[in-house]
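Before I ask anything, here is the structure I am working with.
Of the protein chains in this complex, all but one are displayed in their positions.
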Amino acid sequence: MSDQEKTKRRDFLFTASYALGAVGVGAAVWPLIDQMNPDSSVKALASTEVDISTIEPGKSITVLWRGKPVFIKRRTKDEIAEAKAVKLEDLIHPEKDEDRAKNSEWLVMIGVCTHLGCVPLGDKGEYNGWFCPCHGSHYDTSGRIRKGPAPTNLEIPKYEFVNSNTIKIG
Amino acid sequence: MKFFFKTICIFFVLIAFNIQKVEAEENTKVLKVEWSFKGLFGKFDRASLQRGYQVYAEVCASCHSMKHLSYRNLAEKGGPEFSKDQAKAIASNFELTDGPNSDGEMFTRPAKLSDKFVEPYQNIEEAKASNGGAYPPDMSVLVKARSGGANYIYSVLVGYDDPPTDVTLDDGVYYNTYMIGNKIMMPNPLTEGLVEYNDGTKATEEQMAKDVTTFLTWAAEPHLEARHKIGFKAIIYLIILSILAYFSMKRLWSRIEPKV
Partner (left out) sequence: MSNHNYVPSSKLGKWFNDRLPLLSLSAHVTEYPTPKNLNYWWTFGGILTFCLVAQIITGIVLAMHYVAQADLAFASVEHIMRDVNYGWLIRYFHANGSSMFFLAVYIHIFRSLYYGSYKSPREVIWILGMMIYFLMMMTAFMGYVLPWGQMSFWAATVITNLFSAVPLIGESITNWLWGGYAVDSPTLTRFYALHYLFPFLILGLVILHIWALHIPGNNNPIGIDIKKPSKDTVPFHPYIVIKDLYALLIFLILFAFFVFYAPNLLGHPDNYIEANPLVTPTHIVPEWYLLPFYAILRSVPDKLLGVVAMFASIFVLVILPWLDTSKIKSAVFRPLYKQFYWILVLDVFLLGYMGAMPAEGLYLLVARVATAYYFIHFIIILPILGFKEKTIPLPLSISEPVLNGTPNLEENNKTST
C-alpha cells in the first residue's frame, strides 16, 4: 500500500469515528433535553370541561386550563352589538367578532395579555372590555386589542359546546 | 493488553454466571414461567395484559390499590393498549371525590383518563381494619418489590395448598407453598372460571395467574418495551464505535513501541 492510500484510509477511519461519535452524543443529549418538555401526566390534563349554566348575561367566570386563566364571558346584547359594529380598519389586529365567538353570546378566550403575559382585568378600559394593568393594553368586548403595547388580540383556545350547558376547552 | 482483555472476558463471564446463579436460586424457590417480556427483545403479550387488567379489576382491586397508575396508562403505548374510548369507559366506572366546587363543597364525579386509579380504601388504617389487620400492599411496583419478581408473584398465586401436618394455622391465615414463611393472610384469590374472558380464553387458575402477573409486571415497569428497544440499539452502537475507536487507536500508535 502506498503512503497516499494509507493516509486516505486513515482519514476515512478518523472521519467515520468522529461522525459516529457525534451521532451518539446527539442521541444521548436528546433525552436530557426532552425531559424538560411537558410530561405525560401534564399532557393528559390538556382538556377540561366547564359547566356554564349558572353564568348570568354580562357576567364572566375564569377557569384554569393548562395553568392559564381562561375567561368565559356571557355577553349582553349591547356588548355583542358593540363588538360587531367595529370596522376592521380600526383594529390593530383585524379579526371579525364572528370569527372569535362561535356562539356570539359566549366569548371564550385565554386571559393572558399578549404583551408580556399578565392577566387583564374585566369590564375595564376605554373599550368596555378588558384592561391590562401591567402596561396599559385596552381590549374591546370581543377581546381585541385596541390601544396599548400588546401586538395581538387575546387568544381563543380550542373549545366546543358539548351541550348547551357545558363547554369543553382543549 | 492481553491481560486486560482476559480480565474483561472473565468479568463478563462472571456476571453472566452470577445472573444465572441468581436465576437458578430462584428456581428452587419459585416456579419458572416462560415470560414473553424476558430477554433481549422481550415484549408484553397485549392480549394477556388486557386479560390481566380484567383479573386485577374484578378480583384484586377490591383490596389492593394501584395508586401510581392512571387510567390513561391503559391506553398508552407499550401497555395493554386499550383504545382511548375503552380506557375512558373503564375510568368512568369509578367514582372519586373532587372539589371543592364554587360552593366550597366536595363532590363525587366519575373518574377521567388523567385520574390515578381509584383506591379501594381511604387510608392504610381502613385497609388494615377491613383485612384482619394485614395491609394488602399497593400493587403499582409489587413485582419489583419482591425478590423473584414475576415468577414469585405467579408462584404465590398458584401456590395455595393444604398445610403439612406439622403446621398449625390461626384463623384467617392460609398456607402457601411459595410465600416467604409459607403463611399468608390473603385467601386463595383465584378459582377456575372466576372471571369470564371476552376473548374466549379459558379462565383456568394458571391462566389468570399468568395474565394478572403480566399485567402487574407492566404496571411496575411501564416502559419495559422501550427500554429493551433502545437498549439493543445502544449496545450495537457502542460495539461498532468501540471497533472504530480500536482501529483508530491502532493506527495512531502504529509508530510507537511498545504497542497498545
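In order of appearance the chains are A and B, and numbering begins at 1 in each one.
Quick note on the criterion: a contact is a pair of C-beta atoms (placed from the backbone, for glycine too) under 8 Å apart; a residue touches a chain by one contact, two chains touch by 3 or more.
Note that this is a predicted model, so its numbers are computed, not measured.
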Hidden partner chain, touching residue among B:Lys32, B:Arg46 or B:Arg146: B:Arg146
Residue among B:Ser83, B:Thr97, B:Thr191 or B:Ser242 that touches the chain left out of view: B:Ser242
Residue among B:His68, B:Arg109 or B:Lys183 touching the omitted chain: B:His68
Positions on chain A contacted by the hidden chain, ascending: 30-32, 34-37, 39-42
Residues in chain B touching the chain absent from view: 1, 3-4, 8, 11-12, 15, 19, 22, 40, 67-69, 73, 137-138, 140-142, 144-147, 149, 220, 222-223, 226-228, 230-232, 234-235, 238-239, 241-242, 245-246, 248-249, 252-253, 256-258, 260
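Operating definition for what follows: only the chains that are shown with their structure count from here on.
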Distance between chain centroids, defined by C-alpha means - chain A, chain B (Å): 40
Residue ranges of chain B touching chain A (in the complex, touch as defined): 70, 72, 76, 113-114, 237-238, 240-241, 244-245, 247-248, 251
Touching residues (chain side chain A, partner chain B) in the complex: 10, 13-14, 16-17, 20-21, 24, 27, 40-41, 44-45
